[in-house]
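The following block contains the structure, expressed as structure tokens.
Every protein chain except one is present and positioned as in the full complex.
Moving on, here comes chain A:
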Amino acid sequence: MEETREILSRTALSLPSPHVVLDLLSVGVCPRCIFRLFGVHGQAYCCSAITASVLQSFLEEQKSCDNGTVENRLVSDGLVRCSYTSQESEDDHAYCCICLGVLQLACQQDRKMLTTSKEGSIDDFTATIAELVKRENHHIDGFSIEVSIPPVIVANERAVWMYMKKKYNCEDWFKDKIPSQHISVKDALRLSINTSLENHLGVKSGVDLFRIRLNYSHLDASRMLQSSLANNHTCKRQKTDKKDNRDSLDDSHKSNLKNSNEHLCSESDSVILRTLESMLDHAFCEHFVIPPEKALKPCLLTTTCYRMPIYIGGRYLKFSRRVSQSCWIIDDERMGEASVEEIVGSNALLVCKGDNYKFHAAGREDIDVRMLGSGRPFLVEVSNAHCMPSMIDVQLIAEKINNSDKKYVRVRNLKLVNNQAWTLMREGEAEKQKQYAALVWTSRALTEEDLHSISSRKDLDIIQRTPIRVLHRRSPLERKKIIHWMNIERIAGSCQYFLLHLCTQAGTYIKEFVHGDLGRTHPRFL
């Protein structure tokens, strides 16, 4: 009780005169909306004891004090023992005319009323959220709250400001209170439930990958908003049409109206918000009820929780000529024996207990080409990981992959990376030079001259037409490429087989450079 009074007293310092606030209460604005309209900060939001009736009683007490006191509005000690009379407001079953119950924590969840009383307890509200997190088996170190509210709330707030402007424009205090001082519904909600939620979940809130999303919607109010906007749109059209001297009862015009109304019904939230913002005060007052009507039903709340995607990166080596890089299935038939994507991705998914994975690599190689040496950089994107992997977990993933009995793929330097690695990978793909080794056979025997002439060529320019083997799905183009250097390594026991080591510009088709692709790559090797 005492605490509540203290909080209210401090809060009152930011609020205008009691008669104004009482007026707002009677219009149907909830206490938290009142606080945030006038830029109140602090404990006022998470004090569950502050109901509309408690606030009302406090203010009425203040008002009668004011009539006696000369200077300030602080309640004097003598009135501490006054008893509160809770006056039942007429519309017991109505919800805040601005936030439609959001800040009253009274909302519909899955068609069941969260609470029967108009003002729900913060603790019950956050307990339900914590239950959801637990039920879905999330292991978290922190959380971040995302709130989505319907645009009609913005319209309601403006309607209340218009109401106040009309009524209190002349009063001194109004000139000081600019709407920009207000705190948004989203922020006010966070202020209300943050601490309680932190207690239930046992972790702190802040910038975190784990998101708790509170999605509010109100079908009836949103429909009303749509029709108000449509009317405004119609009026504007009629005005411009009159300018054009068109008969407004024209059939085609009527159908145009109908189309534009339907068009507005499917507008996205951002478009609606923009329309509202661009509306001038007088137009707004014409098409909206001032002050807004009280809501008989609160918002519908859908709570979801998920973790933003995490990235595990490293380099992979591929030892098999029958394993493709990405999952390759045509008409339900798998081409190749396996894929790097599935081997790496499925193991990562298992350890992170995620919903899904995506495999991204810096470049690619054919199914029948091995990936050796230091390996190709890759990223696995795991969505909604229920378990944030530790360094040991990541090592575990690497071990599972490297120790499998089918020695198809190996990974190196596996670690948890942030989003930055993503851009580096894309850059690496295009810029870097790539090194290859090819086993080549020629119809004539190799000579020492061949070795010298090959290794002496540096930065050889070649032109490659789109290889026939990919011409069915790539644009027919001519691509200029550079072969930076080449070296022939003889193989013991053969004068027609040898290893060709070469370093080329990224994007060069190596096979076609060696055999020439029927003359479509020119010049070709040998």
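FYI, a residue touches a chain if its C-beta (ideal position, glycine included) is under 8 Å from a C-beta of that chain, and two chains touch if they have at least 3 such contacts; residues count from 1.
Here is the rule we use: contacts and distances are computed from a predicted model.
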Omitted chain, identified by the protein name its UniProt record gives, among "Phosphatidate cytidylyltransferase", "Protein Abitram", "Regulator of G-protein signaling 9-binding protein" or "Centromere protein M": "Protein Abitram"
Residue of A:R135, A:K239, A:R444 or A:H472 in touch with the missing chain, whole complex considered: A:H472
Touching the absent chain when the full complex is considered, from A:L273, A:A437 or A:I482: A:A437
Missing-chain contacts mapped onto chain A: 319, 370, 372-373, 437, 439, 441, 465, 468-476, 491-494, 497, 499, 511, 515-519
